[in-house]
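Apart from one protein chain that is not included, each protein chain of the complex appears where it belongs.
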Amino acid sequence: MRVMATAGNEALIATRARATEAARQAGGAPAAADSARVADTGVPVLALQGISLSFGGVTALERIDLSVAKGEIRAIIGPNGAGKSSLLNVVSGLYRPDQGMVRLGSERFTHVPAVRLAALGVARTFQNLALFKGLRVLDNVVMGLVARRRSGFVRQILSTPLARREEIEACAAAEEAIAFLHLDAVKHQLAGGLPYGIQKRVELARALVARPQLLLLDEPFAGVTVGEKQELATHVRNARDAYGTTIVLIEHDIGIVMGLSDRVAVLDYGRKIADGVPAEVRSDQAVIDAYLGVAHEGETELVI
Amino acid sequence: MFEFQFFVEVLVGGLLSGVMYSLVAIGFVLIYKTSGVLNFAQGAMLLFAALTFVSLVERGVPFWFAIGATLVVMVALGVAVERVVLRPLVNQSPMTLFMATLGLSYVIEGVAQLLWGTQVHGLDLGIDDVPFEVGGVLISQFDLFAAATAGALVAGFALFFRHTRTGLAFRAVADDQFAALAVGLRLSRVWAAVWTAAGTVALVAGLLWGARLGVQYSLSLVVLKALPVLMLGGFDSVAGAIVGGLLIGAIEKLAEIYVGPLFGGGIEAWAAYVVALTFLLLRPSGLFGHKLVERV
Partner (left out) sequence: MTTLARSAVSRGITPGRVGLVAMLIAAYGLVPFVGSDYVLDALLTPFLALALAALGLNLLTGYAGLVSLGSSAFLAVGAYAAFNCNVRLQELPLLASIVAAGLVAAAVGIVFGLPSLRLRGFYLAVSTLAAQFFVQWALTKFGWFSNNNPSGVIDAPALTLSGLTFSSAVGRYVVSLTVVVVATLLAARLLRSQVGRNFIALRDHEIAAKVIGVPLLRTKLLAFGVSSFLIGIAGVLWAFAYLRTVEPAGFNLDRSFEILFIIIIGGPASIRGAFLGAAFMVVLPLLLSRLGAALLGDVFDSGVLEMSQRIVIGALIAGILIAEPRGLISLVDRLADRIRHRLSRPLRNPTQP
């Protein structure tokens, strides 16, 4: 139904998308009902309502609505500068939106508290790697559990039973995440010295070790080789299948996303221009225009 | 008892000495803006310039010739610093660069004093420090001269950076080093120009401060006066350095007279830092700074 949309009537699309979203939230048939993988269509793990954000007059996001169901892999794609990273930063509390509401599980925020993010069951990775370069891989992954620590520094120095137990548990969980992502061979090396693709996997392990309910991946496939892309995609899917983690991922290479995601939302110039299962989005005229149109020179990564 | 005339006198005295702080701070800003280095050696350069000049004059070199020769020495020093120390560190963190300039300041101070000795030299710029009266307020003639010189220097730089190709290149580099590199600007030329400018500032500031305090080791500690100015005005803003300097100068003098006695005096050692710190805690982006969005 959205196939006939063109760049000229984005407003109509946006309105329609919101209507669909609203209908779905009101208990109507989910837009992605044909996706077999969507495990649970009850309360969304993440819901954005009318998120707007601007930087000094430049609009980055305009009235974005988005809903992510439990257990799904949800992709947000769009050309460079479409506002994808801004959206993720709003969800993780690094940016404060000008308007709108973010719902994480049962809590609603106008500004998500970044310091409580881990406690809310949300983990994320970063576009340009955010590993702790001076720590070994194992310690990086252990860091992923820092929000669970109850023992303060005095107990840690004195090595009380609580501190010891926490340390043992954290190390065991980290070892498991490391094995899950096939990082055993490098676990005692400093993270900063590893090849880029491996660092990406370490970051994934650090995000996964806490078994988050919601995992936000910021361009997980950027800058890795083709072979590594497939491998990473497998790891992402495995993470969802093994732990039931809901995953939101941002990508501008839409090819790899299509095979991996259950539903795809497309952003362009800060607005959501399409939202649906991969097949729908792939043939959406607005999406094709956004990727191949004159507005974005040099953005021809769309492989249809 | 509060005397308005006395207050104005203190205020004017503070503003005028603030100009001297601004002068040192501008040397920092020039380098920080173009290369992202907080050059702690600025104070040592100031000492080096003043010592070189005084020693030349004491050996009978005519005044203006000594100025010219010192300027040449300072430019050579600046370019050497850039080549030998900063260029090899080009991809390091700003803090690493800062520490390198800290080491550098030790080297320059040591060399200056090995070359020219550690005794205190008097420096007479030929201006009588006779206070004169404007509307009932006593103003130091020397302070006024210093302020005028500093003002002229800043105006000169402003014209230079606005109206010359090198000035344009400087502003481009200050704005975005990589973009400047991408459009084919020769960074080495810009940096040479910047260090020349910083050397000139060091010379002028060194002469003015030297004439007031005597030319000696403690001259390099003038940086410690400039640092709170930079905190207040921002490390990257010439306007901030000027306004910050005036503010710190004025507040410092006023605080010393009106608040100092409450603590038994001597508070100028830290008052400027407390002022700058308080201001920054209330307004983290500083006087003129704009809040940068952290990109992740």
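Before moving on, here are some points about what is shown:
Think of it as A and B in the order they're written, each chain with its own count starting at 1.
What we mean here is this: a residue touches a chain if its C-beta (ideal position, glycine included) is under 8 Å from a C-beta of that chain, and two chains touch if they have at least 3 such contacts.
Keep in mind it's a predicted model, so treat the numbers as computed, not measured.
The chain not shown here is in contact, across the full complex, with A, B.
The missing chain, though absent from the display, is touched by one residue of B:G27, B:G78, B:G167 or B:P228; that residue is B:P228.
Listed residues B:L15, B:V73, B:L89 or B:L254: the one in touch with the omitted chain is B:L89.
Listed residues A:I51, A:A118, A:A173 or A:A274: the one in touch with the omitted chain is A:A118.
For subunit B, the residues in touch with the chain missing from this view are 38, 85, 88-89, 92, 94-96, 98-100, 102-111, 113-114, 118, 224, 227-228, 230-231, 235, 263-267, 269-270, 273-274, 276-277, 280-281, 284, 294, 296. Listed by residue number, the positions of subunit A touching the unshown chain are 92-94, 114-115, 117-119, 123-124, 126, 130-135, 139, 142-144, 146-147, 149, 151, 153, 156-157, 159, 163, 166-167, 170, 206.
We adopt the following convention: only the chains that are shown with their structure count from here on.
Centres computed as Cα averages put subunit A at a distance of 48 Å from subunit B.
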